[in-house]
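Below is one structure; the comments refer to it alone.
Here the complex is missing one protein chain, while the rest keep their positions.
Chains here go by letter, A, B and C, matching the order in which they are written, and residues are numbered from 1 within each.
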Amino acid sequence: MKYKIKEATGKLGILMPGLGAVATTLIAGVASVNKGLSLPIGSVSQMSRIRLGKRTEDRNPLIKDFVPLAGLQDIVFGGWDLYADNVFEAASKAKVLEAHQLEAVREDLEKIVPMKAVFNRDFVKNLDGDHVKTQTTHRELIEALRADIKTFKAENNLDRVVIVWCGSTEKYIDAEDIFTELPKLEQALDNNDDRIPPSMLYCYAAILEGVPYVNGAPNLTCDAPAIVELALENNVAIAGKDFKTGQTLMKTIVAPGLQARALGVEGWFSTNILGNRDGLVLDDPDNFKTKEVSKLSVLEEILDANKNPELYGDLYHKVRINYYPPHGDNKESWDNIDIFGWMGYKMQIKINFLCRDSILAAPVVLDLALFIDLAQRSEMYGVQEWLSFYLKSPQTAPGLPAEHDIFKQLMKLQNTLRHIKGEDLITHLGLDYYQELIESIQ
Amino acid sequence: MKYKIKEATGKLGILMPGLGAVATTLIAGVASVNKGLSLPIGSVSQMSRIRLGKRTEDRNPLIKDFVPLAGLQDIVFGGWDLYADNVFEAASKAKVLEAHQLEAVREDLEKIVPMKAVFNRDFVKNLDGDHVKTQTTHRELIEALRADIKTFKAENNLDRVVIVWCGSTEKYIDAEDIFTELPKLEQALDNNDDRIPPSMLYCYAAILEGVPYVNGAPNLTCDAPAIVELALENNVAIAGKDFKTGQTLMKTIVAPGLQARALGVEGWFSTNILGNRDGLVLDDPDNFKTKEVSKLSVLEEILDANKNPELYGDLYHKVRINYYPPHGDNKESWDNIDIFGWMGYKMQIKINFLCRDSILAAPVVLDLALFIDLAQRSEMYGVQEWLSFYLKSPQTAPGLPAEHDIFKQLMKLQNTLRHIKGEDLITHLGLDYYQELIESIQ
Amino acid sequence: MKYKIKEATGKLGILMPGLGAVATTLIAGVASVNKGLSLPIGSVSQMSRIRLGKRTEDRNPLIKDFVPLAGLQDIVFGGWDLYADNVFEAASKAKVLEAHQLEAVREDLEKIVPMKAVFNRDFVKNLDGDHVKTQTTHRELIEALRADIKTFKAENNLDRVVIVWCGSTEKYIDAEDIFTELPKLEQALDNNDDRIPPSMLYCYAAILEGVPYVNGAPNLTCDAPAIVELALENNVAIAGKDFKTGQTLMKTIVAPGLQARALGVEGWFSTNILGNRDGLVLDDPDNFKTKEVSKLSVLEEILDANKNPELYGDLYHKVRINYYPPHGDNKESWDNIDIFGWMGYKMQIKINFLCRDSILAAPVVLDLALFIDLAQRSEMYGVQEWLSFYLKSPQTAPGLPAEHDIFKQLMKLQNTLRHIKGEDLITHLGLDYYQELIESIQ
Partner (left out) sequence: MKYKIKEATGKLGILMPGLGAVATTLIAGVASVNKGLSLPIGSVSQMSRIRLGKRTEDRNPLIKDFVPLAGLQDIVFGGWDLYADNVFEAASKAKVLEAHQLEAVREDLEKIVPMKAVFNRDFVKNLDGDHVKTQTTHRELIEALRADIKTFKAENNLDRVVIVWCGSTEKYIDAEDIFTELPKLEQALDNNDDRIPPSMLYCYAAILEGVPYVNGAPNLTCDAPAIVELALENNVAIAGKDFKTGQTLMKTIVAPGLQARALGVEGWFSTNILGNRDGLVLDDPDNFKTKEVSKLSVLEEILDANKNPELYGDLYHKVRINYYPPHGDNKESWDNIDIFGWMGYKMQIKINFLCRDSILAAPVVLDLALFIDLAQRSEMYGVQEWLSFYLKSPQTAPGLPAEHDIFKQLMKLQNTLRHIKGEDLITHLGLDYYQELIESIQ
């Protein structure tokens, strides 16, 4: 069975609420790649190959040549921000990229100016900006955002638009009450209920415009059941949440390895130091809580103490984030993992990751935008679990436990691509090679 | 299709050439588990569950309850060594386990006394022992080993025997000339050719006795084409080579993670410090070379520069092993990984693994022994690639590139078990959950 | 000039408020040393030599042979605790020492039973115990403590007694008002002022009994000006505060090295994970604050931004302590140090210290006890700055900045010992060797 996939004709708009370090690094990078100055390293959609058929067939096309994706030349970027800086100014302040690299794409960046943001300081105490919309009710703000999307699409003569949230982490809220069913959410919007965060207004507006939406932060947005309902009703693809980069990326690489070998884990201590705006926002306990919930869940699912109480029943998992200005965007993580093996003997693993936050996140945003556009064109609506590969807290069908193991997530992503193109799924069984061998000898 | 699998009735003998730190740790551990004093942590066959069917079915039996394996109570250990120490004495000298744990199983260990080894110092310069066979020709030595196996089987009233090489790494030799075809090897054995290493005599004897053979060291043994031929002719399962523990284990966990995310790798520096007999043997450059070849190949295959020259074409990979007595069996590895991401920006990962060599290796030996016995009972003869999960240099069908990615290897192992039991293979596609969701809403 | 030093005749009693991990490790260790089973590693008074005269004279006696110290055989231990466990029970629960080592000195330990503690939960929220004194006024409690000291001395037939505080860190209080002058403190004691912490009652009682007092925790005790006055009036030696072990020890080793070479420091991030009672107490922010003040001051003084603004003016220093039960008493610290050199180029140092808290602290308690006894016998009363070598927040003369550089502190300790024995002070000038050389040639 092959899916019918609409071709990726014309231009694709990528709108991002939050034109900070991550978004500007993405925009500058795509401009640089389009000028032939850089490679989109870290982007699976652009750089990775996918194996098709048997190991011996040697069919390994680039993913971008296997499924129809928007080309980098056909992307138009835009977004909203609570600071009025254009993308060149914002990128310069973010200090992620070197000055000479920004200079090389200065013109492309300067012409991207943020639209006014929907912002509510109750949800992000440590930030303050004045480039914000002045409407006062939820319904008015939604209409203003819809108008923004329409204008952006028209002015740039776009075929399609997707939205990827690149803004700060909002404070923790539970998926309760008004968020559980669509009618309740509609009612709350009418009542201007102050429990509704700005990010949900963006998401709501997107879905009404038929625009796929991805949530890159850990706050409650498109994973609210009411929003899932809305997306299915409107035939819109959604995915979330929380870009998986840095320490959690390493965690979902290493933990499956330990679990694979039936090694016990007694403790996992993770600390981070970073000095960018993200670090500043997460210095507030309310915002950190949102992040912490997202970061902690990862190990619980992978190690699954219920199934392996002797190995993981006593796991003590602690995550700390420390605002440390000397490092700027160069986030550094340090993990101490206390494991035990044969007869209970203890061992330790220490991982020190000198990473760059936005460098890791930028290609993740790109892939998510291109793949959710593919999903939409393939008429795959609602939650896109196959994009869990990129996300710390993957959104799934109600009641379905998420897979956090990055290798199962990769398998899921690749087999989904194979599936929609009608190729055989890979199982890594491979006994046939040996059958042939035996036969050849006999 | 289900395989016909002979039940695991009666007793299984596990013979190990080399009753050193690894073998004695295994023997002591199984004795301790059988007394209810320890758990066989790190043994996938004993501790891990396997998912069957859909995620929502919640069928996750222990592997040992899913496929018929020999029970730990039904194992009888034996082996050969160039030192005459019984297993209790050897374990005490190895200093892997605490004295009080050895005391608890002292009786079981004392009664296991090594048979005289086939040993040739040309292949392991840094060792010397006098508990060796006095026969002088290859053919005589093979007959002596066959007699050893027969006696061990008879005296212990065993149903089946398997052999797992736990001896030291022999010096590097190429798989050339006399090793390429069985008739040439037979001729060389007749000629007493001094290029044939002791390990190959053990392997040859095992196969003639219908005993499955696993090679836990990196030297050329059952991966010689001549031996593969012999195994297929005699309907014997074989697998190799080089137990995957410590640093290489971490490498085959982390490298697939980097590759999954299309992150470039510019350099990978790996150093080890260890102070056990293994460290002493590898202090000799000839023996280190054998190990080095095995350790280096891992990254080449996973990262595959041919398919991704921009990402891995300049990879500089260096592996060092240092004999460092203060650490004894507590091998410590340190890796520095130079990676690059979006637009070529550089990042670093440092991994410091405070491991215990024999603690990691012992359950690997156990699993390999139990699984190759399963393969033999399932009439799966010749090379068992599905056991590559445990091995640094997996032996495959001629011309077939090995998979070093531990997650693909795990998939292969698990899907092989599902396959021989007639269960559905897992692909992690999982789109059906969402189809149901959409239908339930409509 | 030589000091008149009273000989160390008879027995020395060492009383410790707080018979927890540190105190019991000390007591067990001294018992073990006295039985010939262990060495007092880490004790400068017992193991270190001191150079006397010129390098070429080769006079390097052990310190214990150079100045008259109480012998380990002549020490009698005692103390107070809010739990009634005897020292064997407390040591077993602390899990610092291996069971077989505790067994070897079990008798010695079992007979040491704590006296009832003065305890006030307002000062240490995370602890609770019922082995506490029932008197209700400060004056009554002081009298009870004085009676304890007298009884301990009489029953054990002691020549002298010293007290070293080994209890938990009390909450942060400022050295204000009632603590600034002795008459005010006396008044506050009369009024039963609830700002006076338990530790100060111990100290007050000690001084009235003529017993030297050392404060091993960072809370305000003998460094209150009122207490200094009391000590001088009563001719009693005092010293404080906060045992220097683990991460701060490393910091006062490494920071002077960077400063010596005029390397700039832009950031220093320090995190600790530990799972003992100390970790539990410091999980409370009030108690952590006391510790934090003590830990932060160290770098400020060593690097001295006022004198070197270009090098240290922007230093960002952050210290974190995390309660992490899997590690127990095996405290682990991790430091990231951002330095810069020639032309401002940045470099990083990472230090990972896998330490054992009580193992490092025990010999520090021993040395402080023996040396303050020496000071008292040498008629050196009041603050003993020469013991700053062992302390995170050295107490000094009013207005005199403390030296935190451990090498200057060592120099001070050694030259003080040389001074009181009438030996030449060492300056490391050493030009005379070359003068001789030149003359010999001419």
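Odds and ends about this structure:
Going forward, a residue touches a chain if its C-beta (ideal position, glycine included) is under 8 Å from a C-beta of that chain, and two chains touch if they have at least 3 such contacts.
If you're wondering where the values come from, they're calculated on a predicted model, not measured in any experiment.
Across the entire complex, the residue among C:I112, C:V162, C:A362 or C:L387 in touch with the chain not shown is C:A362. Looking at C:S38, C:N86 or C:N120, the residue that reaches the missing chain in the full complex is C:S38.
Per the touch definition above, the residue from C:A8, C:L189 or C:M250 contacting the chain not shown is C:M250.
Residues touching the missing chain, restricted to subunit B, are 266-267, 269, 271, 273, 316, 318, 320, 322, 324-327, 332, 334, 336, 338, 348, 350, 352, 354 (touch as defined at the top). Taking the complete complex into account, residues 25, 28-29, 32-33, 38-44, 46-49, 55-56, 60, 97, 101, 229, 232, 249-250, 252-254, 256-257, 260-264, 307-308, 310-311, 340-345, 347-356, 358-360, 362-363, 380-383, 385-386, 389, 396-401, 403, 405-412, 415-416, 419, 425-431, 433-434, 436-438, 441 of subunit C touch the chain not shown.
Quick note on the criterion: only the chains that are shown with their structure count from here on.
With centres taken as mean Cα positions, subunit C sits 52 Å from subunit B. Residue positions of subunit C touching 2 or more other chains: 350, 352.
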